[in-house]
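Read through the structure below, which is laid out as C-alpha cells, and then see the notes.
One chain of protein is taken out of this complex; the other chains stay put.
Now for chain A:
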Amino acid sequence: MTDGLAISTDGLTKRFRSGQVAVAGIGLHVPRGAVYGFIGPNGSGKTTTIRMLLGLVRPTSGRAFLLGGEMPGAGADVLPRVGALVEGPAFHPYLTGSANLARLDASDATADPRTARTRAGEALDRVGLGAAAGKPYRQYSLGMKQRLGLAAALLRPRELLVLDEPTNGLDPQGTREVRNLVRELAENGTTVLVSSHLLAEIEQVCSHIGIMSGGHLLLQGDRAELTSRGLPRLSVQTSTDHVGAAAEVLTGLGLTDVQATGVTVSALLGDVPPEKVSAALVHAGIDLLGLEVRRPNLEQIFVELTGEGFDVAR
C-alpha cells in the first residue's frame, strides 16, 4: 500500500485527552516526487497530522507510513532522510545560528561529523543566512528565524521535506524565495509536503493539494485535476442600456445562471466556445467593452465545498 508513496496514512486519528478530535480518520497520499500543498485554516488539524507523521504524537488510531516505514516505530530508520520544519522554528536563543545547526548535527547519529561544518555552511548560504551565521539566534528577525529552520531541514540531502507553514512571518520577497527553494528541491527529486493556511501563497508550486477542515481531509489529488472540476464562467462588460439585451443573448446561446451586476453580465459558459459568444453579441449590436472567461481557483472551490471563507479558524 505504500509503493510509490512518500507519505501515506490510513484512518489516521488523534483524539486529545480533552476529548477534542483534532484529526478524524484521514487517508493522506503523497506520491514520491510530489509537492503536496497541505492546506486548511488554522486549527484544522494540519500540525497534529504532521506531528503524528514525524512520530512526535501517537495516533489514537490508524496508521502512518513515512518513506515506507510505519511511524513512530520506523523513526530511527526513515527520519534521517526527512527534513522537517514543525510549527515554526525553535532554537537555543543564546547560541549562534551555526552553533544551533552544529547542535542538531551532533545529535544526528547517522551524520558525518567531518562534513558537519561544510554542510551547515552550505545550508545557511542556501537560505541566505550566511552573513548572519555568527549572530546569536535571539537577535534574529522572525524571517531569519524561519530561514534558520529551513537551513536545519536542509542540513543533509533529504528524500522528503515536511514544511509546516514555512512562509509564516516572511515578507513577500521571503515568501517568493521559499517558493523558489521548494521548486528547486522538487526539481532535484525531493518530495515536499508543505502546509499553509494561506492557499494563494503556495498554490503555484504544488503538484498536489490536500485540503483539511475541522480534522477531515475534504479533498486531495492532482492540482490540475482539482481545478478543472470548477466550472468556467464568462463575464461581459457592456454599456448601461445594453445590459438587458446582453443577458438575453447569453441565455439564447444556452448559457446558464445568467447574472447582471452593474454593467457586467456573467453566466456559466458550459460547452459554448467564447468566440461564439462574442460574435453573437456583436451581431446583436451590443456594445462589447470587455469579455473574460475565468476558471474558479482552488480557494473558490474550497469555499464551495465548505460553504465558508478560507481563513475562518474553527
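We adopt the following convention: a residue touches a chain if its C-beta (ideal position, glycine included) is under 8 Å from a C-beta of that chain, and two chains touch if they have at least 3 such contacts; residues count from 1.
Simple rule for what comes next: contacts and distances are computed from a predicted model.
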Name per UniProt, for the chain absent here [options: "Toluene monooxygenase", "ABC transporter permease", "Carbon-phosphorus lyase complex subunit PhnI" or "Ligase-associated DNA damage response exonuclease"]: "ABC transporter permease"
I'm checking contacts with the chain that's been left out. Which of A:N42, A:S61, A:T110 or A:N180 qualifies? A:T110
Identify the residue among A:D77, A:E225 or A:D241 that touches the chain left out of the display. A:D77
For review purposes, identify every residue of chain A that touches the missing chain, sorted by number. 2-3, 51, 54-58, 65, 67-70, 74-82, 84, 86-95, 102-104, 106-113, 152
